[in-house]
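Heads up, one of the protein chains got dropped from this complex, but the rest are sitting where they should.
As written, the chains take the letters A, B and C, and residue 1 is the first residue of each chain.
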């Protein structure tokens, strides 16, 4: 989920509630608060807690609330994870620390994630996002971490089919979910053994994403592939093309509360709205 | 196909014949002479012609012989393409020139490929291999080139599911084949609309690659996915792990003629043979 | 400066005082608190303030105290900058935000830095560190920002001689200091017009760094070049080779307080100490 701000730039819990209830009504299985597209790195700790609290109020107990709690340091990640768990998050999405890139060896990642998973009771999902972090978890690192009873899955935000396949293969004897984190590889990932997806595009066309997943699950690959084709332009316009400002502009265009991003993000340029509107036309039924 | 050399380092047409007849017997639909794994960049023009001639002798007329004819300059590419066509190649695989990277704009690629496709009568396949060239053809460039009546497809050698999907979508109103060029994305690519694959792994486990394709085509995705998993370790060991020297070592281990690579390639280290042998065990029935 | 932690992992103000007084005695012109090698991204806001306060106590008024205050969001950067200024920092070193890479356009950087420079009274230095952020400030962006009366310089942490020359040239009609941020380019940068340097190596061999600068300034290039050669192995061992953990191990080896890094950083491997000791031998007189 996107994080809406009010006109003073403060987190807006009412908008979180209204957006979330519409996503839930469209059939999404759960919601991620404080992901990258939720501008998590731009919020302070107090604001982060407010977002989780508001999301928890809005997500019914039969759906899943994930909270992003990755920080650069292990102690700060643990602290954020404990607070999110206390606020009712069902599971935590923990992005790889990445500032000190050459030091982020497999052993460092195993030590970091094990310390976090040991410290909280709610389950942990790894979050691998190479385009942002400049790092990637190796399949062997994921295999090692999947053996921790409190680490239950990974969000892989890339379009690398080999990586997704490798994660699935490396964890196939564990109860471990590989989730697609990037709309262009949603169908592909399911074909390779992923169990679901966490997608910014689902903020805009939640019903299309749900329909793709359901079609794939019942073996209707032609429908799934067709939906994949239709989602792709949305993903390209919003995520690759215009990023968080584009996502918020798209939300505004589709009746959700989008609003302005926080600086240093600048609002989407005026031409973005036209491009996004074009991309929305063929998926109008899924908004 | 790999290019075998005799003990003096000369192209060995007899070994080409024996290897090729076994691949054909395993059911492959065609053979590529002078691809990357055929050490094409290490052969001079006379040797290149000898490889195409030997391959043409060995590939029956009901299978396809592709010849790699990409060179850095357009005139040299045209010259190589005419010679390969005269020697009987059914189609030509033309790698993107890449030395002058910043100059290789979409317009430069369109001009280059159009000039080649105008100059020969046999059809052309584009060949995109970002890991080697540091460049990638944009979907729009492929769309433009797909309109040329003599450009019939593309080999995409990457694991980028989004790229494969984009090529399929950009050319869906043309008679144009997107082919997977990388074993880890074979199953994925078929799911996204690719019409086949050109794979170094097929030199080692041709029957597995053919079986995967056939299973996918008849809708048996479970078998196809299972074969994908079994092919992956071969691809990892041979292509990613040890490259051309590993491929040649694997050929030697499986009863084909592999032999030494040409310098500056060094023979695979002794430990490669053990690693490759391990990777071969679970696919023994498909050699 | 490195940030020392006590045995419970808490910021250790006494160790900050003892380290700093020795650096000052060696002749350094100033100290940076909360740089990358100070593990700034691993500290929470309260700890960050404690480091600045301790450094201010230790740095005499006739030397310069810089404080790193870059955060991912503009409001958090402003808040941290105001606090550091209130604690007595003479100038602020503000790293480029980088999480949302494709959105970090020149206009976004200009808006971000202008907002920060407008909000505080102490002067601002830009901080460009492409290896960590995956982004780089263009010379034209630096030229635009150099026109702000409260932006007085840039720390360029790379070995790109062309970039340093371009920054110098882009700002030559302003009162603006380009500072080398990477020991291997210290001598080079001075030759291209840089006015100084901020170097992790100066934690270990402060007297050598000061001597190099002084030799260059008085025109003794042979001595300066010789010192550059002698500093290089230290820089390679500590920064490139072992990073923050290596820096801390080197501090321990040379009589400063180094100590353990904070997780996810792991302590330097045992072999690092031997390698660092070797690199220290030829510069023993400058410790």
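Please note the rule applied: a residue touches a chain if its C-beta (ideal position, glycine included) is under 8 Å from a C-beta of that chain, and two chains touch if they have at least 3 such contacts.
Remember, it's a predicted structure, so these values are computed and weren't measured experimentally.
In the complete complex, the residue from B:107, B:140, B:173 or B:285 that touches the missing chain is B:107.
The chain that is not drawn here is touched, among residues B:195, B:262 or B:277, by B:262. Screening B:4, B:68 or B:97 for touch with the missing chain picks out B:97.
In the full complex, the hidden chain is touched by chain C at residues 159-163, 165-166, 169, 182, 184-185, 187-189, 191-193, 221, 225, 228-229, 232.
In the full complex, chain B touches the hidden chain at residues 9, 36, 41-45, 72-76, 97, 99-105, 107-109, 111-112, 115, 131-132, 134, 240, 243-245, 262-266.
In this section, only the chains that are shown with their structure count from here on.
Chain geometry summary: the mean Cα position of chain B and that of chain C are 49 Å apart. In chain A, no residue touches two or more other chains.
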